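Here the complex is missing a single protein chain, while all its other protein chains stay put.
Right, chain A next:
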Amino acid sequence: MSLPQRFSDWFASRRWQPRTHQLALLENARAGRSTLLVAPTGAGKTLAGFLPSLVALSETRRKWTEYGLHTLYVSPLKALAVDIARNLDAPIEEMGLPIRVETRTGDTPSHKRTRQIARPPDILLTTPEQLSLLLAHREAAELLGGLRHVVLDELHALVTSKRGDLLSLALARLRRLSPEATAIGLSATVREPDELRRYLVGQRPNPVVASEHDAIQSRASGVAGVAPQCSADAREDGRGHPMADLVVVEGGAKADLRMLDIDRTLPLAGHTAWHSMPAIYELIREHRTVLVFVNTRLQAEYTFQELWRLNDDVLPIAIHHGSLDAAQRRRVEAAMAAGQLRAIVCTATLDLGIDWGDVDLVVNIGAPKGASRIMQRIGRANHRMDEPSKAYLVPGNRFEMLECRAALDAVEDAAQDTPDARIGALDVLAQHVLGMACADAFDANELYDEIVSAAPYQYLTWEMFEAVVDYVATGGYALRAYERFAKILRGPDGLWRVRDARVAQQYRMNVGTIVEAARVKVRLTRHLRGKPGTVVPKSGRVLGEIEEEFGETLTVGDTFLFAGEVLRFEGMSEDDCLVTRAKGAEDPAIPSYAGSKFPLSTFLAARVRAIIADPFEWDRLPPQLANYLVQQRRHSVLPGERDLLVETFPRGNRFYLTAFPFEGRLAHQTLGMLLTRRLERAGLRPHGFAANDYGIAIWTGRDVGERMAIDPGFAEALFAEDMLGDDLEAWLDESAMMKRTFRQCAVIAGLIERRYPGQKKTGRQVTISTDLIYDVLRKHQPDHLLLQAARQDAATGLLDVARLGMMLRRIKGRITHKALERVSPLSVSVMLEIGRERVYGEGADEILAEAEAELLQEALA
């Protein structure tokens, strides 16, 4: 495979050699074959993905009338799309290629959007949501009919969520609109590349499902099934499923990864790593450009503030997270690209592949939570494949040291913990079906065939599909009350059409799968002159948004950190949170350290358990951690690798039970709920529980330990797997987390409309509470589609029921109960979770440290 002269010259001018995988992708694309490229960071993945398009567009002499969208690039992040546009400029300009590249994101102004439809660029860079919107456009067929390539960047990160479901449906539609287009998936190293390979190409309906479907079809409409559409290019896996070609780039230099050692004893809880800030600042001074990753926005604010407190050298240190105003984020990104910054404190918004060549160090504060995530983040440093990336992990507490150790080992082994392939969500499907009706009239049979060609929906039954269509049309209620208001209608020709422009508008306002907590704008305002205590509403600029729930906890005069400043809360005005700059050295109140929104991955958890279980491993641990484990062994016992340790002890006038499954906070919260139900039935009077990533603590009015001593089978019965049966069902239905899950499904499926910040509240009854809807629906139609969707989510999402089930099977017959006279060192960590939310006025960690000192004294007495 040879490059056109212009391209080889360009490579030569840069002293580059085209790499094998870049040429392989070019060859595949020319042959009309879809390909998955798996490569480590710095392997020239992006250029490889675009090379086929650049070459094709430089070769064809197209007439004016043939101009149209040639290549779509889809990235999970707006910032990434913008960055790629910048990076494509160089080769296009330097080779003088007649190629127009544009981005289309949520930030793109409407006049530009309109123009992009009328006069599309050659290459359009966009996000999954924007792609869905394009596909629902009346002009979609015309716009996308001539498409030749779809490039999906960071595919491994996209496919694990509902956004991946949405994108898979979009791909299915693209395959139909432009059968000749090929897909190119770009991915970091993954555990199961075959799943991604299937995702990229059209699947055939499952034979069993197909025959049922055909039978129903002929019954229902007398129409013969439409022949399944599959890309001719696909290879097959062992079970006859088509797959894209695979190109793998091996290796890359091993990362230079270390745990930050600050030579002092770390606390047992808390995630801020306040103790390590001076050391992190020193690292920033010693390096060219440092990316400081944190797990939450609040942590980002805190870290940024602390670093600036130490910043005697006035180094340019910036902050970047999803709540900040878009304009400010763009400024930070531009400054970074221009090499003007020494450090950026950032959240997952910068996890993925933005090419900033000058980053020479990555610092990750807090527990890594997953091996793949940490590798991704490390990869942000030193974007050259043959040089090692340099990174430090900064544990926030002693348990996080364990997690860091496990992550270091995992990175050393290049082991991955990416989750399994998803089963397509029903709420996402409902959104897509409405979108397709907005684009054009659809035939249900044809749309079904299209949808089951998407890998996540491969096993969708015809009946379920019909239920989804019924939901979209009239809400899917057994009581046929809304027939006359149907959103989509089936005409005499058998085709479904959208009712009117208003419904199409509703769809456009609602598209996407990310349901954020309700937000309010943070507006910087000033005091009215001559009227102390009053502020001018609507006067200042918007700094960004905060979650409404957080806003609700503020009272006038409270100070908090936002956008890197200490702000004073002055009150709410409609949907604005009015603030002024806090003067002097006021200590900001940080209401909550949410720890991490990512739960500890199953894979890292297993490694953590293995380290704890094996004293020979302890030599590799920092001495304070090893010592802590020795103390635990002295005062209680350490669980084996597959065992569950349960401790019981009295404290104050309560009794406590702690357990350490190491299965992540979500699964532990579910476990806590279920255990308390059982303890209640057993008459042991549970009063409450707390959970973290490692374990749970339950406090009771009666001594559970005594009960376990009398009845040796009690511990086993308490943790028996059948808790996932009736108890779970009963609890799930009542749980706040289930209601939150339902709310997300209801928004995605368009049952209730999204609220946007700045949207006016209309006095009372602002929104219909989804909790009320949930309660009514559960009572009157428990099998409703959205309840099914919510239960499907609960298995893996907020409740992590699936993981809990795995744990309960694992520990069967392997429970170690230890009745203690007082709290053990291990239990201290989870006991510190009790009542630690929302501490005002002073640093939460200082309070924690105090509580811990007290508890520890007790433990070691």
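Here is the rule we use: a residue touches a chain if its C-beta (ideal position, glycine included) is under 8 Å from a C-beta of that chain, and two chains touch if they have at least 3 such contacts; residues count from 1.
Keep this in mind: contacts and distances are computed from a predicted model.
*Asks:* Which of the following is the UniProt-recorded protein name of the chain this complex doesn't show: "Metallophosphatase", "Protein DltD", "Putative D,D-dipeptide transport system permease protein DdpC" or "histidine kinase"?
*Replies:* Matching "Metallophosphatase", "Protein DltD", "Putative D,D-dipeptide transport system permease protein DdpC" or "histidine kinase" to the record, the invisible chain is "Metallophosphatase".
*Asks:* Who touches the missing chain here, A:P278, A:G494, A:G688 or A:G701?
*Replies:* Residue touching the chain left out of view: A:G688.
*Asks:* For the chain that's not shown, point to the residue among A:N87, A:Q506 or A:T580 touching it.
*Replies:* Answering carefully, the residue with contact to the hidden chain is A:Q506.
*Asks:* Taking the entire complex into account, which one of A:L54, A:V468, A:V646 or A:L751 touches the absent chain?
*Replies:* The single option touching the absent chain is A:L751.
*Asks:* Considering the whole complex, which of A:H137, A:K487, A:K521 or A:R568 touches the chain not shown?
*Replies:* Per the contact definition at the top, the residue touching the missing chain is A:K487.
*Asks:* On chain A, what residues meet the omitted chain?
*Replies:* Considering the whole complex, chain A reaches the absent chain at 474-475, 477, 479, 481-482, 485, 487, 499, 502-503, 506, 547, 549-550, 552, 591-592, 594-595, 665, 669, 672-673, 676, 680, 686-692, 751-753, 763-769, 772-773, 775-777, 779-781, 784, 833-838.
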